[in-house]
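For chain A:
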Amino acid sequence: MLSFNAQLELNMETEVIIETRNLTKTYRDFWGRQKVRALSALDLRIYRGEIFGLLGPNGSGKTTTTKLLLGLLFPSSGEALVFGNPADDVAKNERIGYLPEESYLYKFLNAEETLDFYGRLFRLPTNIRRQRVRDLIDMVGLGWAKKRQLKEYSKGMTRRIGLAQALINDPELIIMDEPTTGLDPIGCREMKDLILDLKRQGKTILMCSHLLADVQDVCDRIGILYQGELKEMGRVSDLLQIRDVTDIQTTKLPPEAEAEIRRVVERFGGQVKSYGAPSSTLEELFLKVVEEGKTHPGKRYQANESGDPNTLESAKED
Partner candidate 1 sequence: MVLETQFPSFGEWIQEAAWVWTVRIGIFCLIALVIGFLFTGIRMGPKRSWAIVSRAVKNTFSDLIHLSFKRIFAIAILSFKEALRRKILIGFAIFIVILLFAGMFLDTRSPDPARLYINFIFWVNAALILLLALFISAFSIPNDFKYKTIYTLATKPVRAGEIILGRILGFTLMCSAMLLVMGVVSYGFVIRSVAHTHTLTADDLRYVDTTKEGERALEGKTSLVKEHRHEVYLPPEFLKNPTGKTVMTDVNQGHSHQVSIVGQGKDRQYQLSGVKNMFTARVPVYGKLRFRDTSGYDTEKGINVGDEWEYRSFIQGSSDAALIWQFKDIKPESFPDGLPIEMTLGVFRTHKGNIERGVMGVLAVRNPETGLMVEVCQFESVEFNTKRILVPRKIKPLYYDKKGKSSSVQVISCKTKLPNGTVVYDIPENKLNPAYAQPSASGDGLEFDLFQQPGSKSSVGRSLVSSDGRVEVWVSCEDPMQYFGAAAPDLYIRAYDEYFTINFIKGFFCIWLEMFLIIVYGVILSSFLSAPIAILGTLFIMVTGVFHQYVVKLANGMTEGGGVLESMYRLLRQDNMITELPDNILGDFIRMSDQAINYVIGFVGYMAPDLSQFANSEYVASGFNIPWNLISIDAMTTLAFFIPLFFIGYLCMKLREIAA
Partner candidate 2 sequence: MNKNASFKRKIIYACILVVLLIPLFILSQPASPGIDGQGGTPGGVLAQLRSKHHLDESELGDVDLIATTFRLFGLTPIADTILWNAANEYRMKKDWISLSATLKQMARLMPHYESVWRFQGWNLSYNVSAEFDDYRQRYHWVIEGLKFLEKGVSMNQKSIRLTWDVAWHTSQKIGKSDERVQFRRLYKADDDLHGSRPVELRDCWLVGKEWYLQSERVVSKDNPLGKISPTLFYSNAPMNQMSYADNLEKDGRFDEKVEREWKKAEEEWKSFGERDIETTQGQTIRLNNLTKYANLEKSLSEELENLEPELRNELTQERRQKLSPEQKAAYDKNWSDRNAEEINLANEAEEILRITNMQLAERMAANNIEHGKKIASELDNAKEQATWIERYRDLVNFNYWNLRAEFEQLPDIIEARKLIYEGKKAFRQGDPKLPKENYDKAFALIKKRLDTDEFKNFDSEDAFQLDFKTTMETYLKILEQNNETIGEDFILHDLWMKSGGSVD
C-alpha cells in the first residue's frame, strides 16, 4: 500500500518524524493568569517506523502533547515539529492520521459518506478514494452498517469508523489517543494486531494510553509523563528488562527434574527464584473461550466432579 522512496528507506531508522524542543503549554484564564501548567519543557524524539507509547496517569499531559503535535493547540513556549516543520503547518496533515479517544465525527452522515468526505479532503482521485473507502469499511468490519447514520452507531462501531477515517489517506504517521480504552478484549486484541500490522507496513505510530498492559504489548519505545514532565523514556525491552534475573521456559518436566535443575543453577552461582507452571494471561483464556464458543456453540460451563475447575490443559485436550 505504501510507496516509499529510496531516500526514506535509507533513513528509516534515523529519520525523526516528531520532535519537540522545550515544549511547554500553560493554560491561562481569561485574564492571562496561569491556571494550569499542562506541559513543562518536553524534549521528545520519535523516529520513523517505531511505535511510541506515551504513558501517564490522567492529567499528566498526554492529550495535551498530542494536541500540540496536531496543531490543535499553540505552544506557550518551545517548538513542536512534525516531519521537520512546525506542527501548525497544515500541509503536514496530508501525511498523518488521528484517532482521538472519542470519535468526533458528523453524526448526520453515514459511514460511507463520512469516509468519502474525508477522502475528498485529501483530494484523492475518485477511483482510489472509492476503493479505499470500500477496503477500509471491510477492514473494520462495518460493511453491514455502512448506510446507517453515525448517530445510530454503538461506541465500538464509532471507534472503528474513527480508525477508518484515520487511515483514509494511508498516512505515514498515526497518532492515537487511548486506542484500546473502553474496548472489549476481542476488540482490544484486534486493535493491537492492527497496530502491529501498521508498523510492519513501515508506519510510525504515537499512542497515548494509561492501559499499561496494552502499551507493553505493542510499543517499541515509551515515555512516561507525570504532571507535565517527562519522567522516563526508552525502549520497552530495555526499561522492563530485569537485569539480574534469567528467564527459562521449558516443556513440562517430571517433578524429579526440579531438584537437579536447582543444583545446576546453584553451581553457576545463581538461585532458583521460582519453579512451577507459568500462567497464561487472562486475555488468552478469554479469547480461547470466545473462539471455542464460535466453533462449539452448544458447550456450556460444567463443574468437575472433583471440584476442580477446568484447567487450561484439560480444555485443550477437548
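Worth a mention:
Going forward, contacts are C-beta pairs under 8 Å (C-beta built on N, C-alpha and C of every residue); 3 or more make two chains touch, one makes a residue touch a chain; residues count from 1.
Behind the choice of candidates: all candidates are chains of the complex that A comes from, given by their letters.
In this text the structure is predicted, and so the values were computed from the model without any measurement.
Per the touch definition at the top, the candidate among 1 or 2 touching chain A in this complex is 1.
The part of chain A that touches candidate 1 in the complex is made up of residues 27, 67, 70-74, 90-91, 93-94, 96, 98, 100, 102-109, 113, 117-118, 120-123, 165.
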